[in-house]
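Each remark here refers to the structure printed beneath this line.
Here the complex is missing one protein chain, while the rest keep their positions.
For chain A:
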């Protein structure tokens, strides 16, 4: 009697080997057909889409296959007068896409494609009196945006532009009974928000405020019998949580609380052997978003063929090394 555990069953013929070349081919070809239906529909997040694609290619050592000039020109034309960057040409600026743009340009060591001072001004202007950050001029508040703000400024070496103490106070006010974090004060804990908040606290040098044992327990309970991870209790596993959950565990020093080999099997099963790329769960349609987080998750698990990924910024460690950025991690 009682609740059945929501989970997937991995078929015996699911992929079990890592198909990096197929994934590189998939990403390199993605977006080459600009009138593809799905591609068009996702224009509203194009800047993030480019960040996902480039980062996963860099992690696989294949960044040179992407068109740096075309992308830099595109980014330049997406910066608005207010300093913020939009997802695509003619769209409105938002902190989500401002971060993606800065991340992309950091991969290319070319942030000066943007007017950096204006980016900093834009981010500073999004901070509210209570320390929180709005996503854009319309005022939606979310701890995701706190993360985007400090990550952007950290990459530009300009964290001093905001009131970090107040920002920390707001994020900590979003800590819940289970040690996790939600979107706003009072919001339920969710792995995506937990990633953003632990990443934020790492950049702000305040990780000691996290109850690592309690949160680590909540996070390791995301692992289901299939080996996959869900985002919160009683939800299905999804390969992107291999990133949100795993990176959070790495940041708080408890990644060993996950059964690594079972998770690895789950991630590999999410590959599509024909098209390349990763889907949210075995057998579903692939996309660049899940491809990045599948590969990044494998990197955190120690996959030799993939470059080391930084758990706070989801960028190759060697890029951050070049920038001199070493966000704290708990041991």
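Methods note: a residue touches a chain if its C-beta (ideal position, glycine included) is under 8 Å from a C-beta of that chain, and two chains touch if they have at least 3 such contacts; residues count from 1.
Rule of thumb we're sticking to: contacts and distances are computed from a predicted model.
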Name the chain not shown, per its UniProt record: "Geranylgeranyl transferase type-2 subunit alpha", "enoyl-CoA hydratase", "GINS complex subunit 2" or "Dihydroxyacetone phosphate acyltransferase"? "Geranylgeranyl transferase type-2 subunit alpha"
Out of A:53, A:182 or A:327, point to the residue that touches the absent chain in the complete complex. A:182
Sole residue of A:25, A:169 or A:308 that reaches the chain not shown, by the stated touch rule: A:169
Looking at the whole complex, which of A:147, A:218 or A:293 touches the chain that is not displayed? A:218
Touch assignment to the omitted chain, from A:190, A:250 or A:264, lands on A:190
For chain A, enumerate the residues touching the unshown chain of the complex. 1-3, 5, 38, 41-42, 44-45, 87, 91-92, 94, 135-136, 138-140, 142, 165, 168-169, 172-179, 182-190, 205-206, 208-209, 211, 213-214, 216-218, 220-221, 223, 225, 227, 232-235, 254, 256-259, 262, 289, 331
